[in-house]
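One protein chain is absent from this view; the other protein chains keep their places.
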Amino acid sequence: MEVNEKIAVDHGLKKDEFKKICSLLKRIPNITELGIFSAMWNEHCSYKSSRKHLKNLHTKGKKVIQGPGENAGVIDIGDDDAIVFKIESHNHPSFIEPYQGAATGVGGIMRDVFTMGARPIANLNSIHFGSPQHKKTKNLLRGVVKGIGGYGNCIGVPTIAGQTSFDESYNGNILVNAMTLGLVNKKKIFYSKAAGVNKPVIYVGSKTGRDGIHGASMASAIFDDKIEEKKPTVQVGDPFTEKLLLEACLELMADNSIIAIQDMGAAGLTSSSVEMASKGKLGIELDLSKVPCREEKMTPYEIMLSESQERMLIVLENGKENSAKKIFDKWNLDFAVIGRTTNTKKIEINFNNKKVADLPLDLLSENAPMYDRKWKKNKLPQKIKFKKQNFKSLKLSDCLKKLLKHPNICDKQWIWEQYDHTVMGDTIQKPGGDAGVVRVHGTEKAIAASVDSSAQYSYAHPLSGGKQVVCESWRNLISVGAEPVAITNCLNFGNPEKEENMGEFVECVQGITEASKYLDYPVVSGNVSFYNETKDKGIKPTPSIGGVGLIKNYKKMINMNLKKQGNLILVIGKTEGHLDQSTFAREILSEKKGPPPEINLFNEKNNGLTVSKLIKDNLIESCHDVSLGGVLVAASKMCIKSNKGIKINNLKNLINKFEYFFSEDQGRYLIEIKKDNLSKVKKILMDNSVHFDDLGVVNDDKFLFSDEINLSIDDLSMVYKGWLKKYMVN
Amino acid sequence: MKIKVIVTLKNGVLDPQGKAIQQTLNGMGFESIKEVRQGKYFDIEVNENEETKAKSKVEDMCKKLLANLVIEDFKII
Amino acid sequence: MKIKVIVTLKNGVLDPQGKAIQQTLNGMGFESIKEVRQGKYFDIEVNENEETKAKSKVEDMCKKLLANLVIEDFKII
Partner (left out) sequence: MKSSVIIFPGSNCDRDMDVALKKFGFNNKMVWHNDTALPKSDLIVLPGGFSYGDYLRCGSIAGKSKIINSVIDYAKSGGLVLGICNGFQILTETGLLPGVLQQNKYLEFICKNVHVKINDTKNKYFKNIKKEILELHIAHNEGNYFCSNDELKLIEDNNQIAVTYCDKDGTCNNNSNPNGALKNIAGIFNQNKNILGMMPHPERMIDKYLSGEDGSIFFENLIGNLN
């Protein structure tokens, strides 16, 4: 087939990009080469719209072993242990086929982690659906949850936390972000940079089929009415093979025969071979006739672009082929030597003794386009003047119940009970708390992790939104007694070619950067997903932050379950009464405008570190950060989880009670302390200039506030736990 | 009236189950088995006397629920 | 040669999947659906030219692996 501009455009390349290719190459590429270019130059692989801004992220820190740029980030957790982690999106495939899309998303991120030599020890996910009333939502939710569980459960890695939200902006474009954490010996980390000439290039794992050809370019395409035609590109996950691949790779890694290893993710063999060779400043030669194929008559083009799952590419030391092959034979996986490294700085591809592609590597990676796209700044919206007399008709207990059953606040047990969260025998905090916690097997250490995002805040003001998610993530880790160490981010945005969407992206990244710098909470890995829009309507900007923290002694972990009647509850951090963009304002007052709560990084850090200190000093019995819904919702969740009540004190000369109870001011926590410790705790708080309020006292089984709230915990619990189950069963 | 439906994976779509079954059969001594593809089968009792009507109803159901047309085909037998 | 096999649950064995599908179909407006029973279907490629031989091989496989005779019946079609 003669390649021309039209074919290039059908491959997702822009006309001037095609011109650039031809002029760089000084010829017209053949179809296989065009396929390779289209894969490498699309947004998903080249980060052409985002690279400029991602450079500004804060990526350095004392504990960072590997920042962005590898398959996953790596942090040092002491002794010889390191944690490898990353989050990745699988949005478009999951919308087309929720089960397989979500399943292969989980499979893909796990491969990113074990490629580096780490055994996965925990999975997390952040999933976002359209309005519950939308006709597709229920099936998408069911399929995605089954897919995530289907894959993770089968591999035997616990899913320990996550986040689920609903918003109509996801009606035609759901988000599925999957995160994995792995444990590795810091001296045995594997990278994707090839080294040495004439080293064998090995293909292992499943056979190659025609699945997912052009998956990467699809991930960077806008959905339109023709989406149905794109359906056949969906890949099917095979978690069983992945489990074998995991064990086989770890077995091979125990011995010193791997020079470089890279999973075949988006753009399959193309991006893995190009990346390994270009990182090593080498060339690579492949013979595609040697690639194990599942289907007959596959063309070089198809082999290079297939996104069949559960495959890896390895550059091996010379002479290690046989011993490596034995391991893969034992695990019943394909193993083939398909090429070698060269010093040509080119990728040369042969098929049936004919050269079918010959491209300089720098054109594919370094010379890939990088755009400085136009972007629009977002003004901070005007603050809303809420009329207090409007509150008069509201009853506190009705408001509380309404918030507790709100889809974005209510209990997500229906979801996480379908995930195996206890396999591997080290889960000490399961989903449903502020962060999931797993022990580092056989040690006193534990790792806490959470994923957070806030599309509402980010949409209202991207800069604040970016800061807020980082802070919320940090808070969730502090709340379980962990020291927050680093984050991974998945940036889900609309169309970067539109100034508004690009502006949202740029400013969210700025916000993330500011907060992570201030909190010394660096970004070590991440992923960008653009073009999340359907029929011209973009999603709300949704940066998901996956935070990872260290607990030096797992016995010091705490949770949000109230411990004892008579203990006191304090609110840490000042409640200013910021209602704009709160769930209360949006859902009960139907006021969707206004700025998100302000982020005061000084207070955030000071409050967090002080809570941390109190936890270290064994002065806190339970702790929960205040997030969506405000103080009353947070207090209710503590009650529901522990089946105990709280009697809230009468508020003396405070701000308006609706503002106090439902505002979503940041940097706040609820802590439970023993009466005897009150003076010690107060002293530490005052010494550190941390604002606090006495909220109330733990009681047996009632949620009480003066004569306005008198609810049994069973009532609260039914409201909180009822919505999702009912929604899914009906 | 009973209508029977077979749902199979489209050609080219990976069938991990079929593959595992085939390998097991080979391992059990059934060496002549070259490929196994697994599908689903449904026996559907429709309250309807006319065959064409029943079948067209089932076809509709297949499209809407029983088969995932993204990766599967169906056949009413 | 291709041999096709259907494996179904024995009468009286509970079929939770079939039941759920039936209820879903009813809920979707297919009220005339009285019962759904789900089974498995296999397409088996046997390296064998004689049909009777191929079928007898497959029958053996069904008994040994493809069907769990405690709860399932099989039919070669």
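Going by the order they are written in, the chains are A, B and C; count residues from 1 in each one.
Keep this in mind: a contact is a pair of C-beta atoms (placed from the backbone, for glycine too) under 8 Å apart; a residue touches a chain by one contact, two chains touch by 3 or more.
These numbers come from a predicted model, not from an experiment.
Set against the missing chain, the residues A:348, A:362 or A:417 yield one that touches it, A:417.
Across the entire complex, the residue among A:114, A:554 or A:662 in touch with the chain not shown is A:554. Of the candidate positions A:153, A:171 or A:464, contact with the hidden chain is made by A:153. Where chain B meets the missing chain, the touching residues are 16-17, 20-21, 24, 27-28, 38.
The missing chain lies against chain C, touching residues 12-14, 16-17, 20, 64-66, 68, 70-71.
Summarising the interface, chain A meets the missing chain with residues 146, 149-150, 153-156, 238-241, 243-244, 331-332, 416-428, 430, 439, 554-555, 557.
Just so we're on the same page, only the chains that are shown with their structure count from here on.
The distance from the centre of chain A to the centre of chain B, each centre being the mean of the chain's C-alpha atoms, comes to 36 Å. Chain A and chain C have CA centres that are 41 Å apart.
Averaging C-alpha coordinates per chain places the centre of chain B 9 Å away from that of chain C. Across the assembly, chain B contributes no residue in contact with two or more other chains.
In chain A, no position touches at least two other chains.
Within the complex, the chain B residues that touch chain A are 10, 12-16, 20, 23, 68-71. Chain A meets chain B in the complex at residues 96-97, 100, 206, 209-211, 231-232, 234-236, 238, 240-241, 294-295, 308-309, 332. Of all residues in chain C, those touching chain B in their complex are 6-8, 18, 21, 24-25, 28, 30, 32-48, 57, 60-61, 64-66.
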